[in-house]
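In this view, the complex is presented without one of its protein chains, the others remaining in place.
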Amino acid sequence: MKTTAPKRTAILLAHCPDQQGIIANVTDFLHSNKGNIISLEQHVDGEQNHFFMRVEWELDGFLIPKEKVEEFFKTLIADRYQMHWELHFSDQPTRMAIFVSKMSHCLYDILQRWASKEWGTEKPIIVSNHTNLEYIAKRFDIPFYHFPITKENKIEQEQKMLKLLDEQGIDLIVLARYMQIVTDTLIGTYRNRIINIHHSFLPAFIGAKPYHQAYRRGVKVIGATSHFVTAELDAGPIIEQDVVKISHRESIKDLIRKGKDVEKLVLSRAIWLMLNRRILAYQNRTVVFD
Amino acid sequence: MKTTAPKRTAILLAHCPDQQGIIANVTDFLHSNKGNIISLEQHVDGEQNHFFMRVEWELDGFLIPKEKVEEFFKTLIADRYQMHWELHFSDQPTRMAIFVSKMSHCLYDILQRWASKEWGTEKPIIVSNHTNLEYIAKRFDIPFYHFPITKENKIEQEQKMLKLLDEQGIDLIVLARYMQIVTDTLIGTYRNRIINIHHSFLPAFIGAKPYHQAYRRGVKVIGATSHFVTAELDAGPIIEQDVVKISHRESIKDLIRKGKDVEKLVLSRAIWLMLNRRILAYQNRTVVFD
Amino acid sequence: MKTTAPKRTAILLAHCPDQQGIIANVTDFLHSNKGNIISLEQHVDGEQNHFFMRVEWELDGFLIPKEKVEEFFKTLIADRYQMHWELHFSDQPTRMAIFVSKMSHCLYDILQRWASKEWGTEKPIIVSNHTNLEYIAKRFDIPFYHFPITKENKIEQEQKMLKLLDEQGIDLIVLARYMQIVTDTLIGTYRNRIINIHHSFLPAFIGAKPYHQAYRRGVKVIGATSHFVTAELDAGPIIEQDVVKISHRESIKDLIRKGKDVEKLVLSRAIWLMLNRRILAYQNRTVVFD
Partner (left out) sequence: MKTTAPKRTAILLAHCPDQQGIIANVTDFLHSNKGNIISLEQHVDGEQNHFFMRVEWELDGFLIPKEKVEEFFKTLIADRYQMHWELHFSDQPTRMAIFVSKMSHCLYDILQRWASKEWGTEKPIIVSNHTNLEYIAKRFDIPFYHFPITKENKIEQEQKMLKLLDEQGIDLIVLARYMQIVTDTLIGTYRNRIINIHHSFLPAFIGAKPYHQAYRRGVKVIGATSHFVTAELDAGPIIEQDVVKISHRESIKDLIRKGKDVEKLVLSRAIWLMLNRRILAYQNRTVVFD
């Protein structure tokens, strides 16, 4: 493990209808401009005949200036293949808003990683419909924004949230056991940039109280699912899932206790994948280059 | 690992409304009659206030003769606590019928365990609605019974099956990827003695083609569930579940291939639990003393 | 999940050479004194012919007063069977000292559980040979004791630690990635009450830098092990182990990152088992009643 500074890189995520020559053209574009490829992954969905790729290359030595990469790539490659694509730079870290309600396990797990520099992200902000966890924000010296929500004020409050998120330059929203359904406006504005953690292995036990549902069904494994938020409840593209075995000995309280450990890891793994630009969503599925 | 012959034992499985003194009375009943307890497990369902136990003791030295144990236990203990209970003897092994259709992975897994004496069971019989796997029965020198099933003859054929199962003294039916829904008559006759393997982590993906369903939902884990068969499809008490991680790289064909490995292990584990009298079903849940 | 106060209980952990009648006598002792058994687990080690048990019963209604239970049990049961045994009461929670050095992931995981009342323990104390994590103690308003350690002062410093631990009434020491080998004096004083987390699946990769060792060996799983600390390094009775799959894609840095998640969960699970009096150590193995 070298302690030298990480190299400045560009990361391209792209997908398009499959055809011959895409990789050859992309790698030639990078190589002929002296871009050293750090990693390249591709995937072809054989059912949909659709092509996906992630490529990361060093900016140092790359002949195209950073501010021109987007324009050149668009003209020379992307338009030609009708690509959907995103370009990211490793020196522009993601700015994250963590939405919480009353449970602290996911929040602490996220903040510990931020505080110990595991993720290399900037200081996040916390948004909540309750004040229960405000003391944690204070402990970590993190801005905390309280938006109490009622049936009456929901739309109005979310407008204020949107304004805040925009002002703060937020590009990733993490629902860390946020016990409110977010509106289509928020979802539309942050398309494929809102990650939720659901406390079951979806599609089992959609909706409220999944551990109670799991207990009553008598399952022998419980799980958690991180997914992008879409208009339909708990139905967005799944990023990561994991499970833990249980037995008849476990009460509902035990399921909740054991499940929390799965939830926090599955959510943090999904965030890590987002921060490292490893996820492409397509037709309610994800391609995760891990 | 000693190579001495296993001891002859009696195994009691019982459940009843919880109250004080059950364990004390059962263990006193065994101890005062010089029954050496090999293992004892108990469970109290705190929600239902219901008591479950499994106790195994040596028959050699036990003062009550084997053929009288049932009567004595009933009179002295079971009636007093309104117990539901079963008594088994280790020298009376389970006789098993394996129901199959066209896929061989579960069948081979079961037969290998029988043939290598992993389970200590008698020779099973195979029942099928097709003849595709008859050659495997021949290879293992196992009786194979073919009952072709159509909409018209289903009830009639199942009557013949029931007759066969009765004549053969079958007390455990294993649906090893048997692609027919069995009727309520069979289910009623073999209540909590028919085990099915479903190729998903239930309750997700009930019914047909669960791997196709899983692929389309874009899940990141797939699984298998062994459960007792009840009148409602894929809704009986769950015995065992396990999962395997998948990624976007896996096609439906890969899911089927990977899933088969989970299916065969999850089914064989459930059979092992049944053979060792470790399962109690109660209100659509199981207590598994493993 | 009822919100009523948990019942006051007594928990007995005991082991002794196996013989007939132990369970019958223990349960009769409890039942005849109107002790309602909440749970009872037993285990017989067939190789060693050794008996283990854990039994928990309600104190309310129990005819023997709490302060007399120990004496009565000793005289009537324990002495008769040459038992090694411990008696605990649920209203006397464990007091825990957390030993740390520079890494925060295990510490945060523990403190979050304490702070969110997942464990129902009292406020712990933190002991460290460095001051790097003192700020976390401050954030959580927890006493932090700094004992800088050099070759020269090690024995002297540990004497001061022992004095502190005694004054604070500590009965569980958790080495949460504490990068010092503790002396035999501390180990002797807190026999089977010091839990360590080692960042490999022991007995593989004993000693320093296990992730580096794992990387060089090219393993496809890495893991973590919580165990009681004994005089021999990383060789004490194992409480809990878990693993995570890795691939060639992971660098040593990735192993460290992924491993941390396993470490913190495996350590916290071991602590939970200790707090709930579910572990018996015997001849370098553990019996874990979970």
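Letters A, B and C mark the chains in the order given here, with residues in each chain numbered from 1 onward.
We adopt the following convention: contacts are C-beta pairs under 8 Å (C-beta built on N, C-alpha and C of every residue); 3 or more make two chains touch, one makes a residue touch a chain.
Predicted model only: the values in this text are computed from it and were never measured.
Asks: Can you work out which residue in A:D28, A:E71, A:D91 or A:D166 touches the chain that's missing from view?
Replies: A:D28
Asks: Out of C:K68, C:K123, C:K160 or C:K220, point to the residue that touches the absent chain in the complete complex.
Replies: C:K220
Asks: Which residues does chain B use to touch the chain missing from this display?
Replies: Residues touching the hidden chain, for chain B, are 1, 103-105, 108-109, 112, 115-116, 118, 139-140, 249, 251-253, 256-257, 260-261, 265, 268, 290.
Asks: So which bits of chain A touch the chain we can't see?
Replies: So the residues of chain A touching the missing chain come out as 20-21, 23-25, 27-28, 30-32, 34, 36-44, 245.
Asks: List every residue of chain C that touches the chain not included in the displayed model.
Replies: Residues of chain C in contact with the hidden chain: 43, 45-47, 52, 201-205, 217-221, 223, 237-243, 247-249, 251-252, 284-288, 290.
Just so it is clear, only the chains that are shown with their structure count from here on.
Asks: Linking chains that touch, what shape results: line, ring, star, complete or other?
Replies: complete
Asks: Two chains share more C-beta contact pairs than any other pair here; which two are they?
Replies: A-B
Asks: Can you name the chain that lies farthest from chain A, using the mean of each chain's Cα atoms as its centre?
Replies: That would be chain B.
Asks: Using only alpha carbons, which chain's centroid is the nearest to the whole structure's centroid?
Replies: C
Asks: Return the distance between the CA-based centres of chain A and chain C, expressed in whole Å.
Replies: Distance between chain centres: 36 Å.
Asks: Out of chain A, which residues touch more than one other chain, so two or more?
Replies: Expected reply: 249, 251-252, 290.
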